[in-house]
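Here you go, one structure.
Left out: one protein chain. Kept in place: all the others.
Showing chain A:
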């Protein structure tokens, strides 16, 4: 019996490892193929590892000022986007979780309603709105339209509803204002939920492609996914470079994820799904 159990768990471990390998394989393959020489990429016969490990593709794509600028600009924008997302949605979440005020119900419905508007149905009219506001080709057009999010606000509010009232009652007796309570009690306690929402916002910005393609033509503001797409359509034959660029474009996301993975995986548990 004992023995059977250990064989079974050994088998399961192997299957688990295999699936993990399959899941990572496409990414690993592209990163490794980036180390091949220019003529060797996708050459026949198929080889997984390069004949010779060369860094020319990586060096060349990193040397492309457009690429490195796209990486930097997108990273900066994504961080700003995440910070603003947290600020705006957490303060609204706090208000809806704790404060009483006139028209609370109506405003709640008004905000939540926006969750059900699919992006595609407002894509073109959003473009017209930002165009009228003179926001095309600015950082604002990339950041402002997405930071207010009913979904993220709702998620943070669920977390705030579970913070015991007793914590703030003491502060209220001491005469602390509502805003003080938010900044000194709620924000410090929000770390786990802020990690999840912040990373989610960061990813949404980093991975976004259609919106930047529509609103940004200035090469100084080109976003990284936009760069990759343009590269594929304009220089698609330089596959080694494209592979290296693709691998590098995934790198910041991966690093961030590996740093915070504990919180993110735990976050799936608290995301309101039981």
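Criterion: a residue touches a chain if its C-beta (ideal position, glycine included) is under 8 Å from a C-beta of that chain, and two chains touch if they have at least 3 such contacts; residues count from 1.
What we mean here is this: contacts and distances are computed from a predicted model.
When the unshown chain is looked up in UniProt, the name that turns up among "Sugar ABC transporter permease", "Potassium-transporting ATPase KdpC subunit", "NADH-quinone oxidoreductase subunit J" or "Dihydroorotase" is "Sugar ABC transporter permease".
When the omitted chain is restored, the residue from A:70, A:147, A:201 or A:221 that touches it is A:147.
Touching the missing chain, out of A:71, A:142, A:216 or A:243, is residue A:243. Contact with the undisplayed chain is limited, among A:66, A:80, A:111 or A:185, to A:111. Among A:12, A:59 or A:167, only A:12 touches the chain that is left out of the view.
Counting over the whole complex, chain A has residues 9, 12-13, 15-17, 19-21, 23-24, 26-27, 29-30, 33, 41-44, 46, 87-89, 91-92, 94-95, 99-102, 104, 107, 110-112, 114-126, 128-129, 133, 144-148, 150, 153, 158, 161-162, 169, 172-173, 177-179, 182, 203, 206-207, 209-210, 225, 228-229, 232, 239, 242-243, 246, 249-250, 253-254, 257-258, 261, 264-265, 268-269, 272-274 touching the chain that is not drawn.
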